[in-house]
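Have a look at the structure below before the remarks.
The complex appears here minus one protein chain, its other protein chains still in place.
Labels run A and B following the written order; every chain starts at residue 1.
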Amino acid sequence: MAISDLLGGFADAITPVNLLFALLGVLLGTAVGVLPGIGPAMTVALLLPATYVLEPTSALIMFAGIYYGGMYGGSTTSILLNTPGESASIMTALEGNKMAKAGRGSAALATAAIGSFVAGTIATLLLALVAPTLVEVAIGVTTADYFALAVLAFVAVASVLGSSPLRGLASLCLGLYLGLVGTDVLSGQERFTLGIPQLSDGIDVVVVAVALFAVGEALYVASRLRKGSVQVIDHKGSWMTREDLRRSWKPWLRGTAFGFPFGVMPAGGAEIPTFLSYATEKKLTKHPEEFGHGAIEGVAGPEAANNASAAGVLVPLLTLGIPTSATAAIILAAFQGYGIQPGPTLLTTEGPLVWALIASLFIGNAMLLVLNLPLVGLWVKLLKIPRPYLYAGILTFASLGSFAVNADPLDLVILLGLGLLGFAMRRFGWPVAPAVIGLILGPIAETNLRRALAISDGDLSVLVDSWFSRVVLILALLALVGPVVLRAVRGRRATPAELARDQEEDREVQKAANREGWGS
Amino acid sequence: MSVVVVGYVPHPRGRAALEHGVLEAHRRGASLVVVNSSRGDALVDEEFVRGDRLRALHDELAATGLTTEVRQPVRGRDAAEELADVCRETGAELLVIGLRKRSAVGKLLMGSAAQRILLDVDCPVLGVKSPPREA
Partner (left out) sequence: MNEAEESVAAETSATPVAQRPGRFSGELVGAVLLAALGVYLLVDAGAIAVPGSSNTVGPRFFPYAVGGLSVATGALLALRVLRGDRGPADDGEDVDPDAPTDWRAVAVIAVAFVAHALLINVVGWPLAVALMFAAVATTLQGRLTPAAAVRPFLVGLTVGCVVWIVFVKALNVALPGGVVLEFLTSWL
């Protein structure tokens, strides 16, 4: 049944227009993955206004392409420039850059690209297989269960993304507050609008996402602009040899096995599976002496894990409507822009759309494999754009996206205000993603909570009525208390002085790495 | 001791400038200062020499038997300003630069670093074109 649905999805995705949007998406995605300072979350946020003019299928196919493309682009810069744009690429940079320095850059790029393709394809296949089954389970989920899931997502996102759970919570609070502003859906009452008529519709998700991701980033980078450039290692040497392939295929598969489940879990993220994959490959390899000096297994495994987790993130998004990463949250906002509410019913109400999206992920993956290796030179050229133009350009697109929402200059002033908030959060080390997830998931959580309590006539015990919600809430409690308990057990290490010393050590390492890579 | 300054970029025109700079320094019994600057405003600057290429450049200069020095300022300024600065500071006798081949239209659009250098620098300037086969 799923197979015929998937084939139907392919039929929809292979129309010339949708192929074009898939191509546009993967090209844009790779470009922003390569460019410093721009990530897939920011790009999808900047392109959210496209939902006003494009068909839902086309727009979502493009966004999915951006999401996957960003992963590929990140590995390119990690290998050739040793600048891992995100924590999930650190492991790739570790071995990949060493390989490039040893004249095996092409092999590193190839194993990363093919590994990403293999992992992406397998993980997307798993997504296609798991989604219908999960939906059948989820269809029996009550509003109370749904509220529990949202709480789990909040807690997991706040405590995992970012440096400290408290700062994640602070960011989450800001997002929840922004989500409260406007007219209450259930009662029609205005809340926290300060009497400003434009606020009665709420603060637009586009404006908040663009402000926190794009404007905040531009302001923050401007305040501490790096001077100097990094050395690009020539990607010379042969592409993969038979030996490389023999050493790569098992790490690809193992990496996929690590990445996918972590992606499916709320806030599992891509960081932990890449670390796990690296550690595993280091243990299993027949060439332990090469680790730290450019071992191909150390690129193949983590890169596969990274991509597989990206596909895993789509499972809770498409089956439950729960975003577990910033990009997923903004894709959810895109769904909402079309009046579609992701959730257990998505697959039945919007089946063709979802299957076309999944099919386009396969297509996008194949496109990335074909395009990425020959185009590496082009991507590196992109990095010659001077930073002043790059960040001025980001602000240009931020203005475009936010102004297009309502054609109201006031939106741009709000955009700047929230951008300054994003700037401050970056300075304080408050992660931005929980705020966006709180903004998008907060109203969903509130609605479900109140519906659940309305059905039970205000009896709070309804929230822990089912096994499902009990398990989920206990998981949420664990995610919240776990880090605190861990710290208590570890005891001594948590004193500020020791923390500072730890951090100082890390900083020295970082500095040494910088000295190696950065100009003056 | 008099000084000859060379503006160097890792292109044929930069190589040509370096060759002529070495010749001139020998002829004048002067020391050689090789300048390779970067504005440092992009993540990647392929005209900035480093790593293996920098080592190769140092080896090559050592083989000339001249007193040589390589300067690589990264201060967010144009090559013209950096060269003018070095020439002034070292009291250079001659500056050697490589010229790129460019059509009149290209020049109109992009401006010309060479023109800026001629205007900014006080000492005599020797402009060298890259050998035709490599251009």
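By definition in this document, a contact is a pair of C-beta atoms (placed from the backbone, for glycine too) under 8 Å apart; a residue touches a chain by one contact, two chains touch by 3 or more.
The model shown is predicted, which means the values in this text are computed figures rather than measured ones.
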Residue touching the undisplayed chain, where the options are A:N18, A:S116, A:T280 or A:S399: A:S399
Candidate in contact with the missing chain, chosen from A:K101, A:K227, A:K384 or A:R470: A:K227
Residue among A:G9, A:P49 or A:G202 touching the omitted chain: A:P49
Hidden-chain contact residue, picked from the options A:R104, A:R167 or A:R247: A:R167
Residue among A:F21, A:W430 or A:F468 that touches the chain left out of view: A:W430
For chain A, the residues touching the chain missing from this view: 36-37, 49-50, 52-53, 77, 83-85, 87, 90, 163-164, 166-167, 169-170, 173-174, 176-177, 180, 184, 186-192, 215, 217-227, 386-393, 395-397, 399-400, 403-404, 407, 409, 412-413, 415-416, 419-420, 423-430, 442, 446, 449-450, 453-454, 457-458, 496-497, 499-501, 503-504, 506-507, 510
Residues from chain B at the interface with the omitted partner, ascending: 41, 43, 76
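The rule is short, and it goes like this: only the chains that are shown with their structure count from here on.
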Chain A residues touching chain B - in the complex, by the definition given at the top: 36, 81, 83, 227-233, 380, 383-388, 519-520
Partner chain A, residues of chain B touching it in the complex: 38-46, 48, 50-51, 72, 74-76
